[in-house]
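All protein chains but one are shown in place.
Take a look at chain A:
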């Protein structure tokens, strides 16, 4: 066969196969044009409104009256949040009296909502830090699994009463927490997680060290 004819035939056949496969592929996951993606490219500079950052319903680590507040917009199934966790924990441990951490939920991924609800249920059992650490540790196993099976197993290992948690996680109060948090995510213009605010100031550079430096300078300010 002539080479040119062969090249043309291969082109036509392969493109036809591709078109057929694309047509026949079951559309289980429609591409999700998420609302966050369409939001204007807004970089969270100074927080527009303090009340968008700290809410009374949010889980808090550290002393409630601490002069320095870190607000972390946090997605349980985000691997960067997982990678940041030890650093944030260390910052809190270094400043046991001066710094508190407020976690706000950001639900950007499949599985985020399930685990955020589970964490809220764990809060009712006074197991929040334990379950948080367990699910973050197991995150690679449930990442992007909408049912987050491995996260449930890890939480159970940390002592969570799963039956009670499954009942607690769909109460209206938990719905309200997630709803408010996602509204604030939009209001503040969060585009990625984790996003930190220290006493309302955004990080000028993303990374554990800039966060530590900002906390240090805010602690120094508070002491003066």
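The criterion applied here is as follows: contacts are C-beta pairs under 8 Å (C-beta built on N, C-alpha and C of every residue); 3 or more make two chains touch, one makes a residue touch a chain; residues count from 1.
Operating definition for what follows: contacts and distances are computed from a predicted model.
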Open item on the list: As a check of understanding, state which of "Electron transport complex subunit RsxE", "NADH-quinone oxidoreductase subunit L", "Dihydroorotase" or "Disulfide bond formation protein B" is the UniProt name of the chain not shown.
Closed with: "Disulfide bond formation protein B"
Open item on the list: Touching residues of chain A against the unshown chain: what are they?
Closed with: 3-4, 6-8, 10-11, 14, 18, 21-22, 25, 29-32, 34, 36-37, 75, 78-81, 83-84, 108-109, 140, 143-144, 191-195, 206-208
